[in-house]
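Every protein chain of the complex appears in place save one, which is left out.
To keep things simple, chains are lettered A and B as they appear, and every chain counts its residues starting from 1.
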Amino acid sequence: MVISEDTRAAIEREIGKYPQRRGALLPALHLVQQEHGFVSPDSMRELAGIFELLPVEVMEVVHFYNMFHDRPRGRHQVHVCTNLPCSLRGARGLMRQLESHLGIHAGETTADGRISLGHEECLGACAYAPMLRIGETYHENLDAEQAKRLLDGLE
Amino acid sequence: MASIRVDDHELEVEEGRTLLQALDDAGLLMNGVDVPHYCWHPKLAIDGSCRLCQVEIEGFPKLQIACNTPVKDGMVVRTQTEAVRRAREGVMELLLINHPLDCPICDQAGECKLQDYAFEYGVGQSRTREPRRALKKSVDLGPTIVFDQERCILCRRCVRFCREVPKTGELGVFNRGDQSVIETFPGSELDNPYSMNVADICPVGALTTKDFRFKIRVWFLEDVPGVCTGCAAGCNVWLGTANNKVYRYVPRRNDAVNETWICDHGRMTYQQIGSADRIAHPALRGEDGILRAASLDDALAEAAARLRRVLDATGPGALGVVASPHASNEDLAVLRSLVDALAVEGAALAVRQGDSDEILVQAEKAANATGARALGFGDPAALLERLRGGALEALLVLGHDLLDPALLGEGDALDGVGSVILLDSHHSPLERAAHVVLPTRHAAEKFGTLTNHAGRVQRVRPAVEPAWAAWSEGELLARLGAALGLPDFDGKFDPRAVSRALGERAPAFDGVDWDSVGDEGLPLKQGGA
Partner (left out) sequence: MGLTVPYVTSYLSEHFADDAYATLDGYRARGGYEAAQQALRTSPEDLIELVKESGLQGRGGAGFSTGLKWSFMPTDGGKPKYLVCNADESEPGSFKDRILLERAPHKVLEGILIGAWATGSEKTFIYVRGEYAFPARQLQRAVDEAYAAGILGAKVLGSDFAHDVVIMRGAGAYICGEETGLLESLEGRKGQPRKKPPFPAQYGAFGMPSTVNNVETFCHVPHIVANGSEWFRGFGTEKSPGTTIFGVSGHVVRPGLYELPLGTPLEEIVFEHAQGVPNGRTVKGVIPGGMSMPILPASQLDVPMANEHLRERKTMLGTGGVMVMDETTCMVRAGCVITYFFRDESCGQCTQCREGTGWLHKIMERIERGAGTPDDLDILLDVAGKMEGQTICAFADAAAWPVQGLMRHFREDFEEHVRQRKCPFPESFEL
């Protein structure tokens, strides 16, 4: 069993909120990802069991959503918004600076497994561009120096 | 009922059907009314995603997809307008931008709906200059199927099939947008008893069966309608033939029998037709106990002599007769005549049993057990008892289903029988006990009718001619009757005439003969079987 008892209990609580078990699949995937950092095929198999689905159906869902990952990633997920309003205000330049600062390309993880850098579509912060998201937290109105300091501060 | 008009056709349609279903019900779809479609399949849930089936409906500002639009009384539909033509052309061009142009090496060429529709509804060639999507070629999906991701047009028929029919759901669509691909869960395979149907329903050459891949170009095949002989379901198939050889079975749609599916096991039974273990000539066991090839006349004479000896010495009670569920109704009618003429009692039917499922597969592993029972061949228990008790001096056996473990098994129970006359198509351990062996034809090699488990009478016709000596059971038995000097036996066998006369012998067959059942079959008359 790869999904812990605690997470299983939390999943059951989520299931109770929906008229059909399956309604809680996205919440459950969030919970599993919180626990493991990603959703492994083994987790998918166990979730399939919990939700009375086929593993392939769980996998389809994992692959459909940007926020779910089927393999391990860096300890910190840094996402720079590169959609149009942010790009108009220098998001692409920021991205390039962060890429060279970390020595990786968008879509990659630093060798020490500290940071995964990625671009993202509009995050609803267009007036405060450029911006990035580290995990669940938004950082807005950034310049390159601030952004680099932010990344340097990550464990 | 709703009255609708589609182009020039006035239709009365059941309420609740969609337009494509209505056209399909009326037999008009792609047969009078052309509404090309990819994702819709008559036996799968509606998907509505390929958008090829759009038509113009009066009162709707936009084109509507025919596959998901319910009919309404008074609906007026046009399928060949300029707007429809443009929509189809749009779908075709967009599908082709990422499709590899490898028709010359694609196994589907000749029955590819992309090729066909591109020709009929497309712009000829896509104007794309962009590199095509590079994906996996020749993915081994499991024991039966190979997948070419690049050719896939994502109609999702295969995905729905696996979820809805065998309910194994091996396939999924991963990723989204133009990165979408069909895959299996890591480490698992497409492996279910109906897996090969995905190759039939795949409109393009993305899914192909390992069995048929690269064997022959489909345009060399002639499709002959026939029936699978793998079990009592009697699934309708097309026998793909060329060079006097059957290359494959594919399902032939029959909504009353197999819808549009066949099981993998049944599909592979085509291999039995030309297989190396066919009995290829009559044979006689010599004084030395060795079975040797013989002429048909000699074999028949010997068979008649042996039977006659027993009948004269002990009487019909010493003769056992076992009917084959593989023989046609017509073959068995001749056997019935013979049995009656010889006054043999307790002629039985032996049927090999196997697994069954809720979908198609029946436990009786032969195509005509029901027909045999309708002709009075009954349970073999009593006969087996007489056999084991040593009461039988001669046995006339059709087929080798007696070897089923629940019946004779592969034991030596026949060793004590003085004369065993075997009519069979394939070698089996039963030949060890046979004194005369007469080679028979496969259902794919003769005219006849077969009665499936539900009592539906379906016809077969010769798709190939055996390259060796083999006769239908009916013909062999007619000749045997003549050799025995029985009245009414002139040694001739005309299966279609026998078929017409079946009703006289068994009322259930009244009016359900070879000619009248057509290629879709007809049920036995009530109270018959």
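A few points about this structure:
Note that a contact is a pair of C-beta atoms (placed from the backbone, for glycine too) under 8 Å apart; a residue touches a chain by one contact, two chains touch by 3 or more.
Note that the structure is a prediction, hence the values are computed from the model and not measured.
Considering the full assembly, A:Ala129 is the residue among A:Ile3, A:Val80, A:Ala129 or A:Leu151 that touches the omitted chain.
Touch with the hidden chain on the side of chain A covers residues 17-20, 22-27, 29-30, 51, 60-61, 64-68, 82-85, 87-90, 92-93, 96, 120-129, 133, 136-138.
In the full complex, chain B makes contact with the omitted chain through residues 46-52, 54, 62-63, 65, 68, 70, 86-87, 90-91, 93-95, 97-98, 127-130, 133, 153-154, 173, 175-180.
Definition applied: only the chains that are shown with their structure count from here on.
Chain geometry summary: the mean Cα position of chain A and that of chain B are 52 Å apart. Across the complex, chain B meets chain A through its residues 163, 169-176, 184-188. By the touch criterion stated above, chain A contacts chain B in their complex at residues 41, 44, 54-57, 59-60, 63-64.
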